[in-house]
Structure formats: structure tokens, C-alpha cells
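Only a single protein chain was left out; the remaining protein chains are all shown in position.
Labels for the chains are A and B, by order of writing; each one numbers its residues from 1.
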Amino acid sequence: MWVYILKRFLVAIPMILIMALATFLLMGSTPGNYLDTIRMDPQVSEETIGYYQHLYKLDRPLLEQFFYWIKNLLRLEFGYSFHYNVPVTRIISARLLNTFILSFASFVLTWAVAIPLGIWAAVHRNQWIDRLIQLFSYIFLSLPSFFIAMILLYWASQTGVLPLGGMYGPDYDQLTLLGKIGDILTHLAIPTVALSIGSIAALQRIMRGNMLEALGQKYILTARAKGLPENKVVYHHALRNAINPLITLLGYEFSSLLSGAALIEIICSWPGLGSLMLTAVRSKDIYLVMTSMLMGGVLFIIGNLLADILLVKVDPRIRYD
Amino acid sequence: MNETLLTIKDLSVTVHDGSEKKILLNRICLDVPSLSIVGLVGGSGSGKTTTGLAVLKLLSPALKIDDGEIIFQNENLLKIALSKLQQIRGKAISMIFQEPLQAFNPVFTIGYQIEEVLVMHTTLNTKQRKEKILSLLDKVGIKDPKRVAGNYPHQLSGGMRQRAMIAQAIAVDPRLIIADEPTSNLDVTLQARIMELFLQLRDELKLTLLLITHDLGMVSHISDRVAVMNQGQIVEQGITKEVIENPQQEYTKKLLGNIKF
Partner (left out) sequence: MINNNRHHSQFQLALQRFRGNKTAMACVFILGFLYFSAVFAEFLSPYSYKDEQRQYSYCPPTPVHFFDQGRLTWPYVYGLQLSFNEFYKREYVTDVNTKYRVKLFASGESYKLLGLIPTRVHLLGVESPGRIYLLGADSRGRDIFSRLIFGGRVSLSIGLIGVLISFTIGLLIGGAAGYYGGRVDNYLMRLCEMVIMFPGFYLLLALRSAVPDDFNSVQVYFAIILILSFIGWASLARIIRGMCLSLREREYVLAAKSLGVNDFHIITQHILPHTLSYSIFAVMLSIPGYILGESALSLIGLGIQDPFASWGNMLSDAMSIVRIKFAPWILWPAFFIFLTVICFNIIGNVLRDCLDPNLKGN
């Protein structure tokens, strides 16, 4: 299995690079780069621009620029952010962590709510509680996450219960460790909920379907014929089988959360990779864009690999050779 | 003649499909004498599986038992509470299903699934249970009980799986086993071996067997009594030998016509 995972990882690397090249060429081929923007600034001298141009080989052909960037990548140098005026590495790690926190929180919330809800709906199939859950999941599935975020922020502004965006309160630095965690958690609440509601609705439906399918299987009959009590039949025999197919979704789910997180980050001003990328895109900060995208891809691959490993652990029928 | 272990009296089952009401079982009466092997034979859709499932009230919720009694050891199984029924399921009456690949839960080991029965219906401790599992697998003719107990269903061959299924069914010495097409997916030699196993177990464990099958030929070799079902009704029943040699109904003759002796 480890060979398989290693293989998947190795296959992914050239794919990421090709994608990076494509983006790089696309971005580079459009007129205007970051230096053109600062050239407008009369305070920045022509020498400074020349210096940067030379340093990052911006005066060289695009392909050469790209390979220079790749070469630096191997030394874990991601280039220089013109907008923030620091190496990309310096900004990106904190942002990466923040995005991870948001995605992970939303991931946990989604699964913690959707799985029991799906089971509940399946067990009470076609009863009013099931219909209610299905109705709401239709509605939440169709509500844009950014709209939910806006409404929640508005609600927060009216009641003052939760902070309005950002990640830290103004007195964050004076708080104790526990207080700091609490502060981040209160800031985390709105973006997490906004991000999760849609995926809860979607995952709940899948879970319900899987559960219904599992409950219709022969082994459920066997379990009942053995004299097992109903809760054991449902929560042990059916559940284990209904959960397994979801694990393949796990990686996908995580990446879609990551993608959705970007937009929510922007709206809730959460200092993550997504809002960073927006700034970078707006200011044509090419290395920052490249690195953000690269990190997004890497997070996705890691999510998928974790799902693969987990699947092997829980489903005895699956073997990777 | 032995005393009667299971009596099915006037059992009627219907299914409601939208506004339509369809009769699946029409006033079935069947006696299963103690220590006998009774064959319940019929084509597909004749209602034989429904009968078997109805005994333990395992029918899917869409199917309604409208009428009738199922008397087992002087109790009407249709009337008793679910918790009490769960004490009977797997303990006094156990079931064997066709296609053991689907009847076993794919994500648990064979040993674990047999152990569940022991946990439910006995007071054995962990160590005793492990020993019991091995002896059960041994009893049904599995050569390598230790390995099989640790295997998942998909890792076993069809014959092995069916033997494991039987081991699970006899785990707590039931009085009655309802076997629904226990051999229909196995090849002929394996079928014969499984049938031999049933005969041997009946004598060893003092079992009663209700054998549900479409294969009248197979039943004729091992069963004491036979009941023939067609379209939700029992059209003919009696001592196997008599039915085979002197069938009264056209349907039975048709079933017999398919068999080469």
C-alpha cells in the first residue's frame, strides 16, 4: 500500500508542475506585471525596479523565469512577494495554517452534524422528520455560502454576540493562552458555519442514501435473525458499511471545503490563503499567486492521500498493490 | 410421529404497492415436527422465502401480516414483544440465507460475526467464546478454523462461506433452523456435501430443519416431509416419499418433471 501511496505522490508532482507552468505562462503573457504598478509610484526609483528585475530575472524570457522559480522551489524558496515586500515564504506559512484551521473546523462540523442527521433521516425514512430534513437540505444546498456568511455577519452586527470577521480580537496580545484560543474560536464561528451549512446538506443526503442502501442489504437480515437488538443492527452493522464509501469522498470534501473557504475568507476577512490569493491576483503578484495555488494543490493531494489510507484501514476489501 | 415444534396456521401476508393490495401468502398452514427435516418447495415468487422470514417476523415493513398464527413451543411468535422475539431469534430459531457473500457483513471477520451470536445468547467469557468459535467451525467441516475465523467473508470460497454460515446458525444449539436456499449458488458436489452436513448435524445436535428451496430433487433425498408452494398457497404437503411417488397436484408433477432420477 505504501508503494501505491508513494506512486500517487510521485505522479502528482509533475502534474502540479505542468499546471503551475500553464498558469505562469498565462499570467506572464498578459500585459502588465507588478513592477509596472510600482513604476507608477514616483518614490520608487528606476534602480530599485532594475534591481528587482534583475534579481527575479523578470527581464528574462518567461520560460527561463519559470525554471528559475522551479529551481528555487527545490530549496523551498517560493520567490518574492512584491506587494508585501517580503519573501513569499514569510507570509504564506501563517496563511496556510489559518486556512487549514478554517477548513478543518468546517470539516469537523460538517461530519459531526451531517452523519448523525443522515442516519436519523434514513432510520425515519419518509416520516415527517425525514421530510423536514430533506426540505431543509434542499434549501441550504441552494443557498450560496457567501449569502449565509453575509446574513450571519449582519446578525452578529445587530446582536454583538460574535465578532465581525477577522481572526483576532483587538486585545488578543494581552490574553492568556486559553483566552487566545477562545478568541480565535469566537472569530472562527461565523466563517465555519457559513462554510459548513451547504456541505452538511450535501453530505447528509449522501449519508442517508448510503444508509438506506446498507439497511436494504442481506446482512442486515442476518444480523436481525441472529437476535441482535435494533440499535446494534443499525449503528453497528449498517453504519460501518454506509460510512465506508463516504471515506472516498473525504478527500474530495476537504478540497471542496478548501475551495469554498477561499471565498468565505474574503467575505469574513479571515487571514487565510484565499484572501491572500485575492490580494495577490489583484496586484498581479505573480509568485504569491503561484505559491498560493501550489499550496492549494498540495493540501488537496494530502487530503486525498489521507482518505486513501483511511479507506484501507476501515474497509478490509480494499487493497492497493 | 414426533410432537410438532412449529405450527404455521392460516398465515396471510399482503403488500401495499401504492393503492394496489397484493396477496403474497394466502392462508398458509404448515406443521414442522420436532427433529424432522421439512422441505418447503416452490418456484420463484411462490412465497416460500416470505414464509420463512415471517416466522421470525423479519419481513420488510412494506409487507403486512394480516392474519394467522405462528406457534413455536406454545407461543404465538406474531404476538410476543420484540425484545422477547430477539431472545428467540438466533437462539431457539436460527436462519441460514442463500448467497452467504451477501448474508455476511463484509466489514467484519467471520469469527466476529459468529461471536456476536455467542455474546447475545450465552454467558461465555472471551476465552470460552474463542474456543467455541473454533469448535463450531471445526464441526461444520472447516479444516483451518483459526485462519477462517480471522478472515473476512470475501476471502473465503463459496462452500467455506456457507459452512461458516451454518456454524453461525448452530452456535447456540437452536431447536429449529430455517435454511433459505442454502445451496443454490454452489456446484453439485458441494451441494451434496452441505446436505450431508445438515443430516449429520440434525442427528448430532437434535435439530429440526425447515429447508426452503426450489429444488424438489434435493429435498426428496433428505427431507422427511415436503410442502409444495405455488402463488402464495401451499398446494400439497405430506410425507416426502408419498408426495414424490404419488403427486396429487399438476404443479407438483410439473416440478417433478424437471427432475431426473
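The rule is short, and it goes like this: a residue touches a chain if its C-beta (ideal position, glycine included) is under 8 Å from a C-beta of that chain, and two chains touch if they have at least 3 such contacts.
All figures in this text were calculated on a predicted structure; none of them were measured in a lab.
Student: Give me the visible chains that the unshown chain touches, in label order.
Tutor: Across all of the complex, the chain we cannot see touches A.
Student: If the hidden chain were put back, which of A:V44, A:L143 or A:L162 would touch it?
Tutor: Here the residue in touch with the unshown chain is A:L143.
Student: Among A:L62, A:I184 or A:L278, single out the residue that touches the unshown chain.
Tutor: The one listed residue touching the chain not shown is A:L278.
Student: Considering the whole complex, not just the chains shown, which residues of chain A touch the missing one?
Tutor: Those residues of chain A that touch the unshown chain are 11-12, 15-16, 18-19, 23, 26-27, 29-32, 138-139, 141-144, 146-147, 150, 153-154, 157-158, 164, 209, 212-213, 255-256, 258-260, 262-263, 266-267, 273-274, 277-278, 280-282, 284, 289, 292-293, 296-297, 299-301.
Here is the rule we go by: only the chains that are shown with their structure count from here on.
Student: In whole angstrom, what separates the CA-based centres of chain A and chain B?
Tutor: 52
Student: So in the complex, which bits of chain A are touching chain B?
Tutor: 217-219, 221-230, 237, 240-241, 244, 314-317
Student: Show me the residue ranges of chain B that touch chain A in the complex, using the header's touch definition.
Tutor: Residues 53, 56, 58, 82-83, 86-91, 94-95, 97, 99, 102-109, 116-117, 120-121, 152, 154, 168 of chain B touch chain A in their complex.
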